[in-house]
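Removed from the display is one protein chain of the complex; every other protein chain stays in position.
Moving on, here comes chain A:
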Amino acid sequence: MSSITTNTKAPASGRSSTLLLLLKMRTLLALFLVFLFFAVMAPNFLSAANVLIISKHVALNAFLAIGMTFVIIAGGIDLSVGSIVGLCAMVAGYLVLYGIDLGIGWSIQFNTIEICLIVLVVGALIGVLNGLLITKLNVAPFIATLGTLYVARGAALLFSDGRTFPNLNGNPEYGSASFPWIGVGSLLGIPVAIWILAAVAVIAAYIATRTPLGRHIYAVGGNERGAALSGVNVGRVKIFVYMFSGLCAALVGLIIASQLQASHPATGETFELNAIAAAVLGGTSMSGGRGRIGGTLIGAFVIGILADGLIMMGVSAFWQTVIKGMVIIAAVVIDQFQQKIQARVILHQQTS
């Protein structure tokens, strides 16, 4: 009896299931198509050197997008990441050049690891500040992080009166000569920045899927009241996601300062928008509760490859912007479509 019902319903539900699978894989599909397109159309696109350059570009956005994904899943938004990148780059540059002046003719100098740790702590603290504003003072996430966007950018400018910190080569005497290695060095032929990205992505994916904290992040974004009544500490979860986002931004600041061996206070302007775009492209829902780290990574790659490929094809920068915008809108429209199909498939399975 049951086998008969399954048989009669199989074609309809089977077709929807295939469609659903295609839709679920759409970002990966898009990545594949974009990659194929440029491999054919753009000369030298597939050369090893070019692939490395593209992946370095992508990495910077991917860090921010991973942090942003957590924030958006928890139902928030973090506009301040670009400014945190700028501020952290300036902090790194200052520490490499001057150390901390104690004001008595002495100064403390740091080695590379210490510099990295201090910069990361600065980024995380700004994130915690965002979190506290949002949880303790009930400021809307958009406004709170918009505020820190300006404050952090201003602080970055104040650091050097708007000037660039040049020649961040480090000083062997202080053990900071290895500072440029973070941005330009490589291990086993793969840039250090990519290794760091891999590590961060694995940790983030682990947190998201295999820890209570990750589950709580999804629950808070899905239904904050419900989560609170189920015993989830909503405030702590929110503070964590903003802290993590700040930490990711600090990493980017470090890498950029090291790559350029200079830090400029305008570093990272509008980076937050690219990060949001990558997360959304990767299937993160702006209303919270839904999103995956893997999806976000692929989203970042689609955006990065699109940008670099178009440049290599000689498409004007103006058109690039238009195309990027259209891709993002298309992604969200398809996402809505997927939700509908998904609901239908589940209904099918329940009636059968």
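Miscellaneous remarks
The rule is simple: contacts are C-beta pairs under 8 Å (C-beta built on N, C-alpha and C of every residue); 3 or more make two chains touch, one makes a residue touch a chain; residues count from 1.
Assume contacts and distances are computed from a predicted model.
Per UniProt, the protein behind the absent chain is "Sugar ABC transporter ATP-binding protein"; the candidates were "Sulphur transport domain-containing protein", "Sugar ABC transporter ATP-binding protein", "4Fe-4S dicluster domain-containing protein" or "Acetyl-CoA acetyltransferase".
Of the candidate positions A:Asn50, A:Ser160, A:Asn223 or A:Gln338, contact with the unshown chain belongs to A:Asn223. Of the options A:Leu21, A:Leu158, A:Ala198 or A:Ala343, the residue whose C-beta touches the omitted chain is A:Ala343. In the complete complex, the hidden chain is touched by one of A:Leu97, A:Leu213, A:Met286 or A:Ile341, namely A:Leu213.
One chain of the complex is left out; on chain A, the residues touching it are 210-216, 218-219, 222-223, 225-233, 289-290, 343, 346-347, 349-350, 352.
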